[in-house]
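Below: the structure, in structure tokens.
The complex is shown incomplete by one protein chain, all other protein chains being positioned as in the whole.
For clarity, chains are labelled A, B and C in written order, and residue numbers in each chain start from 1.
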Amino acid sequence: MTKAGRHFLQIPGPSPVPEPVLAATAQQVIDHRSPEFGELGAKVLSKVKQIFKTRYDVIIYPSSGTGAWEAALCNALSPGDKIMTYETGHFASLWSKLATRIGLVPITVGENWRGGVDPNVIEAELRKDTGHEIKAVCVVHNETSTGSTTRIKEVRDAIDAAGHPALLMVDTISGLGSADLRMDEWGIDVVVAGSQKGLMLPPGLSFNAVGPKALAASKTSSIRRSYWDWAEMIAINKTGYFPYTPATNLLFGLDKAIDMLLTEGLDNVFARHERLAEATRRAVQSWGMENLCQSPRHFSPVLTTVVMPEGHSADAYRRKVLKNFNMSLGSGLSKVADKVFRIGHLGDINELTLMGTLAGCEMGFELAGVPHQKGGVDTAMRYLAETSAA
Amino acid sequence: MTKAGRHFLQIPGPSPVPEPVLAATAQQVIDHRSPEFGELGAKVLSKVKQIFKTRYDVIIYPSSGTGAWEAALCNALSPGDKIMTYETGHFASLWSKLATRIGLVPITVGENWRGGVDPNVIEAELRKDTGHEIKAVCVVHNETSTGSTTRIKEVRDAIDAAGHPALLMVDTISGLGSADLRMDEWGIDVVVAGSQKGLMLPPGLSFNAVGPKALAASKTSSIRRSYWDWAEMIAINKTGYFPYTPATNLLFGLDKAIDMLLTEGLDNVFARHERLAEATRRAVQSWGMENLCQSPRHFSPVLTTVVMPEGHSADAYRRKVLKNFNMSLGSGLSKVADKVFRIGHLGDINELTLMGTLAGCEMGFELAGVPHQKGGVDTAMRYLAETSAA
Amino acid sequence: MTKAGRHFLQIPGPSPVPEPVLAATAQQVIDHRSPEFGELGAKVLSKVKQIFKTRYDVIIYPSSGTGAWEAALCNALSPGDKIMTYETGHFASLWSKLATRIGLVPITVGENWRGGVDPNVIEAELRKDTGHEIKAVCVVHNETSTGSTTRIKEVRDAIDAAGHPALLMVDTISGLGSADLRMDEWGIDVVVAGSQKGLMLPPGLSFNAVGPKALAASKTSSIRRSYWDWAEMIAINKTGYFPYTPATNLLFGLDKAIDMLLTEGLDNVFARHERLAEATRRAVQSWGMENLCQSPRHFSPVLTTVVMPEGHSADAYRRKVLKNFNMSLGSGLSKVADKVFRIGHLGDINELTLMGTLAGCEMGFELAGVPHQKGGVDTAMRYLAETSAA
Partner (left out) sequence: MTKAGRHFLQIPGPSPVPEPVLAATAQQVIDHRSPEFGELGAKVLSKVKQIFKTRYDVIIYPSSGTGAWEAALCNALSPGDKIMTYETGHFASLWSKLATRIGLVPITVGENWRGGVDPNVIEAELRKDTGHEIKAVCVVHNETSTGSTTRIKEVRDAIDAAGHPALLMVDTISGLGSADLRMDEWGIDVVVAGSQKGLMLPPGLSFNAVGPKALAASKTSSIRRSYWDWAEMIAINKTGYFPYTPATNLLFGLDKAIDMLLTEGLDNVFARHERLAEATRRAVQSWGMENLCQSPRHFSPVLTTVVMPEGHSADAYRRKVLKNFNMSLGSGLSKVADKVFRIGHLGDINELTLMGTLAGCEMGFELAGVPHQKGGVDTAMRYLAETSAA
């Protein structure tokens, strides 16, 4: 009815940018070849490693996450290389399509839009590849289209169990900074990430964290590349500078956002996400609605995808919520278009914003005539109160 | 537990400043004697009249609302003048004390911290003043300390019924832009207002809207004044300028805030406040709690004051809510200190922010061990859903 | 011709607000009764003392500097009290007029729009006042209308030499943070200041720094006051809070601005102003123009006032400069209206901004047909180069 008051941006990214981060991005641009920039670059490139839990190089691109997908593949692989993919949802599927477009041969070994990657499938399929034709296993950590989070360590273990040399490439575009990811401990070779989710920045930056095995592979890989090339980036980044003009103002913001995450403490950040996600799931259950993700082991701390009752349009519902309650919810994508909606609960979010969000959902059901049981908001609130610090 | 996410500033002012208003105030300052400033001044001084619903002069001071209280009194009155006041709460009381400090003689004819002004008392007392020693009737439109809103038209009618020439001075510091006020139609002689409530600005500006009778009185009044003097302001304002350096950046914000209010439409703004206030009151009732304001005719659209159960500290409760849920609630002031808390639902607020607010209150009861019935949040939500546009 | 590019705001205040200060003021407002505010208040109230070089209380008003003038007088004095003033220009004159308006009796012992206060006059006149009827000596530190800076220590010495008990009140609205002022060392009883000059803030805050003798006087002074009352401010400020709603967002900015000044170092800040002022004066001399201030001992580090050649309108010239070069210069005020213009070189200013400023002045002479010798810009540049660090 009205557009007064704060918009509730409850899509699974971009997530609302905290005021201090917005303010940081609004500082006057500086000379990207100045000593001042060199200090900024060195500082940010170093600090960001803590977020990836890696001691290796993290490359920052001025691009969306889609660019970082391409970067990961085109640096480490050669035309015609086979890669193993697992369709956990729309974004896993898009990454696979992108691979095809740049000349790779993705082999999709599993499909599950209602849960995470099954590591047994990975292991079994890798064992079959006795010739080691598969050069990389590409999985999505947090699948933004469905709300499942794959246990990456299990995938690592599966590859190791199979004794297969494939690289492990992980897309955590919507996971980083919200769901724990331990690049080095978990043996990930390339991590792909973006700025506008758990990092709480506006969109426009993407990341490749590159382990030594991937870096070695990039020396001999033969996909043609320039903008995405790791070698030049890594070489010049050592000085705190970039081979081409960086998105300076987003780097100002990144500097601030990392500080905020580290000040809160990554473990606290992850626990906060888990708790809000659990509250959301309890609300969904109370409403008598179905979580698209059916595997509790893979519930996402980032978003929850709700299946609409048969015969009800998720998009009509979302439009109603937007119009009446000034809240954006995520749409269903591709094969679940109009059948589900997604509640983002990531980034700079707290209990009361979540409560407003869930209230908007529940009131929206009422207004859109979506059959549901009342009480979801109440259930979430009880859970949050019970789990609040004494 | 955490400070992540947006702070819920749910005190009865300052209210959260909308991003476009904050951005407006963050523009580079300009020469207050430049042609550009003259245009800004003329525009703002003209537009602001629509908010007061007056055709007369609105004076803008660089000061807090307390300054505008003093301005109203010291321009229109003379030392030793009697004024009639009515103690509807802490702020009515403070205004009265201020009057004493500057040499006036306030006569408090009624006291009611649980409702608005009783116009019959005003009329009766004025009738007694056959010598017309009372020079002004000073009432608070929206009493920020209690959550009652006096019906100003009734006070006007009471004065008229008594045939008394006293000026009608109205403090709407926390009412303007949230609760309807019609200066000219209701025959108010001086309106006192501030920036940080319904006008959605940071604090630092205050207002006197001055009707012709008050202006005439100011010509002969003999309280010494300089900063607050109407005459010089009105004279110079005609050119779009100010007699001393104005708070230019807050004027930038005021320009934007007025546009936002007029774009939404004042009637829509008031209706939005009324609806959110009603939802809040229904929550309070569901909790089995008492509204400090006991007179439904005087329920405030701006804030709701909740009486804590006997033996429970409102301040301990508020601290708990602040610590655990990152929400600021208003404290009880003066004689209701620690006995009540205040929920602000004014300014740039919408349904979902209110739902988050009420959820924070209800969870706070749980955590602070405050006896209450569950269901307040649910009740408010039902009401908002039912009254939402189809 | 064009409005592209940065506006040069070269009036003697408001001065351009540095980006970090603007950003600080654009933070979301907070509850002025919250613990967070208490910390901010205590921090700012403490730090600001370093700027005044005092160990006594500094009071911060939400008001323009004019308000702080009134505050100083009405707290320490009683109706009918005589005060000694010295007309160094328009603002000294205005302060004197204000005193009259609030019931004091200013006695103007000297007038000099072309230099600072003559301490001999002060001493001589005080010696005549054997009955000690004069309760305060009120002088302007930096006279914004003329560009003279009075040597406050000399005034102090004059008062002491006369053995007179009058309070010393100093207006340094346009001096503080640009010209050295040592409240305690120089024995100033009340310092009056504002936010929008050397403090580099938007307008809207003003200050009274109150020494013990003035504070003692305020206990018995009988001018009626409320908003400006020191006692309540000082009492509540001890807790970090304010008796009425403060201009919170300007306090955010003040916190930042003080940090900037202290980081640069006050002595460096003063030296920077002195050097830029000297460069400006050399340019003026090269142009064959006259500095309104004729006393080198009183040249202002804040602004330079240039006398226009006979028969040429300063205001027409300023309009030309504004239109053609997007620069605001200060106008002549009162008795020098249209006869002089003022170049502000205060606050967040550096060499190149000054060079742009002087170039705008020199080009403006050309365009407006103002007789002048060329070479002012060149002279200033030589001076700045010669005095630049090796």
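The rule we apply is simple: a residue touches a chain if its C-beta (ideal position, glycine included) is under 8 Å from a C-beta of that chain, and two chains touch if they have at least 3 such contacts.
Because the structure is a prediction, the values reported are computed rather than measured.
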| item | value |
| --- | --- |
| Contact list for the unshown chain, restricted to visible chains | A, B, C |
| Of C:Asp129, C:Glu274 or C:Glu351, the one touching the omitted chain in the full complex | C:Glu351 |
| Which residue of A:Thr25, A:Thr85, A:Asn324 or A:Asn350 touches the chain not shown here | A:Thr25 |
| Interface with the undisplayed chain - residues on subunit C | 1-6, 8, 16, 264, 268-269, 272, 324-327, 348-357, 359-360, 362-363, 366-367, 374-375, 377-378, 381, 384-385, 388-390 |
| Touching residues (missing chain, whole complex) on subunit A | 7, 9, 11, 13-14, 16-17, 22-23, 25-35, 61-67, 70, 79, 98, 101-103, 194, 196, 202-204, 223-227, 229, 243-250, 322, 328, 331 |
| Residue numbers in subunit B that touch the chain omitted from display | 19, 23, 26-28 |
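The rule is short, and it goes like this: only the chains that are shown with their structure count from here on.
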| item | value |
| --- | --- |
| Per Cα centroids, the chain farthest from subunit B | A |
| Rounded Å distance between subunit A and subunit C, as computed from the means of their C-alpha atoms | 54 |
| Centroid spacing, where centroids are CA-atom means, of subunit A and subunit B in whole angstrom | 45 |
| Whole-Å separation of chain centres (CA-atom averages), subunit B against subunit C | 35 |
| Two or more partner chains touched - positions in subunit A | none |
